[in-house]
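Notes follow once the structure below has been shown.
For this depiction, one protein chain was excluded, whereas all remaining protein chains were kept in their positions.
Note that the chains are named A and B in the order they appear, and that numbering of residues resets to 1 at the start of each chain.
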Amino acid sequence: MLKQIKDRIISLIIILIGLSILTYGLTYLLPSNPVDILIESLGMTHDPETVEKLNKQYGYDKPFWEQYWNWLKGVFHGEFGYSVKYNQPVSEALWRKLPNTIKLACSAFSMTILISFPLGILSAVYKNKIADYIIRFMSFIGVSIPSFWLGLILIYLLAVKLGILPVSGFSSWKGIIMPTITLGVTNAAYYIRRIRAVMVEQLNEEYISGLKSRGVSKARIIFLHVLPNSLLAVITMLGMSFGGLLGGTMIVETIFGWNGIGSAAMGAIPARDYPLIQGYVLWMGFIYVIVNLLVDISYQFIDPRIRRGMEQK
Amino acid sequence: MSILQIEHCSICYQNGAPAVSDVSLSAEQGEIISIVGESGSGKTTLIRAILGLLPPGGRVTEGSILFDGRDLVKLSEKQMEDLRGRDIAMIFQDVGTSMDPIRKIGSQYRESIAVHERMSAEAYRSKAVTMLKHMQLTDTDRIMDAYPFELSGGMKQRVGIAMGMTARPRLLLADEPTSALDVTIQAQVVRQMRQLRDEYGATIILVTHNMGVASYLSDRIGVMCRSRMVEFGARDEIIFHPKEQYTRDLLDAVPKLGGKRYAK
Partner (left out) sequence: MKKSKKPMSRSRRAAWIRFIIAAFFAVLFVAFALFASSFATHDPLQTFYDHMLEAPSSTFIFGTDQIGRDIFSRILYGGKTSLLIAFVVTGIVAAFGIFIGTAAGFIGGVFDSVLMRFCDMLMAFPGSIFTIALVSFIGTGIPNLILAMSLTSWTGFARISRSLVLSIKNNVFIEQARLGGASDWKILMVYIIPNVLPSLLVNIFQSIGGKLLTISGLSLLGLGSPPPTPEWGFMLSEGKNFMYQAPWMLMFPGLVILINVIIFNLLSDSIQELMNPKENNW
């Protein structure tokens, strides 16, 4: 089991390195560069001297591999280059905002789980009854609705029309409610569908009849047998969809004025502040990779068939 | 007097196709009855209906299933749960798949006892181990600690029978208990079932397509074909003096040494 974890970590490191090369390489190949933008935005003249001076200052005059290597070294020391837009090291610009993004992601994630598990289970147990149809209908809408539109509608209804919640995210604790609902509900729709599918599949398995024949009550069967058996598939989904959650934070942060790294990155894009964007991309990638690693490790604990190395049928 | 009486029972599935049509049979205490027939004849459906284990969409549309005089079709789910495992037990064709794959045998065994009777942790275990030993399983510690996928087919079957018989049910339903097993294990299991009746006085209803097993074990045999009970009678009657053509065809289909050749 330890060996598998080690393998996984190694491959994940390779993946991160590959991605960093990709993103860094892309910025290198592009015609315009942060220095040009900086010069334009400051209204300075575009003469070769100034360009050269600034390039040297920010280290853009060196060859690709050297730049990449310097950057990579910096990464391991927690430095991600210098943000031209915010005029501070990228790590500083992002560091203070990272907790906010994580707070939002966790909050939305909890809401997703709180909504989707009960509804998913209900939907599966009362399959084809009215409760099931209603839940399926709502989750169908949930997967089809653009999350940002939901957010805007919420703002319109709750902040503008009714005035019970603040428009911008940061003035009070109430600020987290709407972004959480926006992210949490749209994510939950996917989960509800998946949980239902997995449980329905389990409910058709023979062991359910076996348990029933021994007199085990329906409630026991659902919570002590079907749910644990469904957990494996559900956790897989949890890991994979976390990426979507992270991506969603970017838009939601922008709409609700939430001061996290997503909105920082949004500000960096028109400014062509590539170091910051890279730092953002790398951080998100890292978080996602860690989450998936945890998911993989948890398999070992959940399914005894994996733990005890059963040969696949 | 009869412990089980099925009267004019009809069972349908969701799309309206009848799985069982107007079937009647009765079983006395301590009898072994086999229901034979080809796949699709409805014999498995009939058995499952007794315990209320029909898949969603399946319903008993007509008739009654009387156990000790009570109509099982009319009982509530809670009442059925009380009955299951305690008064009526079932053994499945593939016991391995009838158990939760991610729980140890010990844990599931304990659960099946605890549903009807509460006792201390050691008492559960010793009761289970006694039953397993009775089934001629020796390495009981390993078995109790194992997961279903770690046991062989024969062992699983015996574990299944052990679990089923622990509460001394008066009626045991067996759905093709030997079909998934190797021949030598089959013989063992079949003898075990005989013993169950001889020792505990259990009534056994056995569903099988194996005429050999049916003739060896049964007191009475019922023949089903395409949802109907074609013939039902004493074992010797059915085997040696079958009245219906289908029964004769079924018996004929069993290859006999020195008998008729079908392929040239």
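One rule holds for everything that comes next: a contact is a pair of C-beta atoms (placed from the backbone, for glycine too) under 8 Å apart; a residue touches a chain by one contact, two chains touch by 3 or more.
Note that the structure is a prediction, hence the values are computed from the model and not measured.
Asks: Given that one chain is not shown, which residue among A:93, A:183, A:234 or A:289 touches it?
Replies: In the full complex, the listed residue that touches the missing chain is A:289.
Asks: Which residue from A:5, A:114, A:143 or A:294 sits in contact with the chain not drawn here?
Replies: Of the candidates A:5, A:114, A:143 or A:294, A:143 is in touch with the missing chain.
Asks: Spell out the interface residues on chain A facing the chain that's missing from view.
Replies: Touching the chain left out of view, chain A contributes residues 11-12, 14-15, 18-19, 23, 26-27, 30, 140-141, 143-146, 148-149, 152-153, 155-156, 160, 193-194, 196-197, 200-201, 204, 243-244, 246-248, 250-251, 254-255, 265-266, 268-270, 272, 274, 277, 280-281, 284-285, 288-289, 292.
Going forward, only the chains that are shown with their structure count from here on.
Asks: Distance between chain A and chain B based on Cα centroids, please, to the nearest Å.
Replies: Distance between chain centres: 52 Å.
Asks: In the complex formed with chain A, which residues of chain B make contact?
Replies: Going through chain B, the ones touching chain A are 48, 51-53, 55-56, 77, 81-86, 89-90, 92, 94-95, 97-103, 111-112, 115-116, 147, 149-150, 163-164.
Asks: Which residues of chain A touch chain B in their complex?
Replies: The contact residues of chain A facing chain B are 127-128, 204-207, 209-218, 220, 225, 228-229, 302-305, 308, 310.
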